[in-house]
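Below is one structure, written out as structure tokens; comments come after it.
Apart from one protein chain that is not included, each protein chain of the complex appears where it belongs.
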Amino acid sequence: MKYHTPLTRDELRELSIPEPWSYGTADRVRFGEIDALNHVNHTAYLRWFETFRINYFRDYGISNYDDGSPRIVLKSITAEFIQEMVVAQDYIVTGRTTSFRNTSWVMEYAVWTDQGLMTTGSSVIVQLDPTTGAKLPLSASVRETLITRDGASQA
Amino acid sequence: MKYHTPLTRDELRELSIPEPWSYGTADRVRFGEIDALNHVNHTAYLRWFETFRINYFRDYGISNYDDGSPRIVLKSITAEFIQEMVVAQDYIVTGRTTSFRNTSWVMEYAVWTDQGLMTTGSSVIVQLDPTTGAKLPLSASVRETLITRDGASQA
Amino acid sequence: MKYHTPLTRDELRELSIPEPWSYGTADRVRFGEIDALNHVNHTAYLRWFETFRINYFRDYGISNYDDGSPRIVLKSITAEFIQEMVVAQDYIVTGRTTSFRNTSWVMEYAVWTDQGLMTTGSSVIVQLDPTTGAKLPLSASVRETLITRDGASQA
Partner (left out) sequence: MKYHTPLTRDELRELSIPEPWSYGTADRVRFGEIDALNHVNHTAYLRWFETFRINYFRDYGISNYDDGSPRIVLKSITAEFIQEMVVAQDYIVTGRTTSFRNTSWVMEYAVWTDQGLMTTGSSVIVQLDPTTGAKLPLSASVRETLITRDGASQA
């Protein structure tokens, strides 16, 4: 498994992950993500989506998490837990932007293993000016990238 | 502030937390819940709801987390982040069941500080037989408690 | 139990916590601190010591975690796990500074329940200038406080 490295559309297809997912990264369940019920705690999936966004935001030109980067804040999240997961399991997180407005956008996520789809999620994200805290419009190039790479629609 | 101890309806009203919330517990933001953006990380709210449920499940006769208790699993969650929170802030989590089916129920949550409503959330929860893993119907007494204490409706 | 509020020397004695501990705060084990072994994960104790330090640093005049406060960094830690802990257990963290140098100091910690001493720990802490990152000497008043309140010795 190629961990932590963005997987291409072709690589995802080979891993039986269907369209329209075109960007994903692999990782492995840690001991500390297992809770008293002996399965992956629900908050771990949210952490995986968060980690996924670091790569995604960098590769899509949204943020490289330095001082001049926009402050990127979650407005809301959802998640649906389909199959339970266990320690040391390999998984792939896929994510994409489905729509965007002036200063916010909607991302969807999915978690996959060799047993299929484990979890799905979504989040509404807003970007703020790092100094003023005011809402910051998505640049033309980011909007273009979201349309081209993810098939996102302007809402 | 009376931490970790279920707050009554009257106590919640004194803290300016409106109807229909009738059950809540107070706690304080920890250093480790602050992330690189210097605010409470979104997953911390989910952890607070989880901790809230320990008291709630015990007091409502749903589970006391011992070996014979039902296995209680989240099917889905949502959360909306309204105001950012900072380290050492006192907060109150309120929660209630709004509806239930045979083996699952819907809970809603809210987080309050002296600055008002900070976050809301919800979850669909299912209970399973701890040995077989089969879906386990809510007992008549639990259903009655959810109706009486929370005004929950049978869905 | 009086949670999150610094406990006085007298209150600690009433809780059977012996000399020389003179400062402590109470809290309760969360669901999310239990790991796959069904006991409190070892990292949770470190988190408790971290949370403890917020109150301690404020009350001892070391830092109030605002922008002008020193940057306080751990150089090393130790912990010894004596008895296992379970969900929803009440506990008290006690902590004190045992010695200090020009820019660093040694703290010791202990975790107590009604079953006695659960865990002990220590850390070497250094304070840095928040802008330059250079080592920052402890002020005369902080040194005086550490001697008077904790019986700390100059190393």
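We just call them A, B and C in the order they show up, numbering each chain from 1.
Basically, a residue touches a chain if its C-beta (ideal position, glycine included) is under 8 Å from a C-beta of that chain, and two chains touch if they have at least 3 such contacts.
Because the structure is a prediction, the values reported are computed rather than measured.
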item: Contact with the hidden chain (one of C:43, C:64, C:115 or C:141); value: C:43
item: Candidate in contact with the missing chain, chosen from B:14, B:35 or B:144; value: B:35
item: Positions on subunit B where the hidden chain makes contact; value: 31-32, 34-36, 38, 41, 43, 87
item: For subunit C, residues in touch with the removed chain; value: 36-37, 42-43, 46-47, 50, 65, 71, 73-81, 84
item: Interface with the unshown chain - residue positions in subunit A; value: 1, 3-4, 27-28, 30-32, 47, 50-51, 53-54, 65, 87-88
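The rule is simple: only the chains that are shown with their structure count from here on.
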item: Numbering shared by both copies at the subunit C-subunit B contact, with half separating same from different; value: same
item: Whole-Å separation of chain centres (CA-atom averages), subunit B against subunit C; value: 29
item: Intercentroid distance (Cα basis), subunit C paired with subunit A, Å; value: 37
item: Junction residues of subunit B - those touching two or more other chains; value: 47, 50, 65
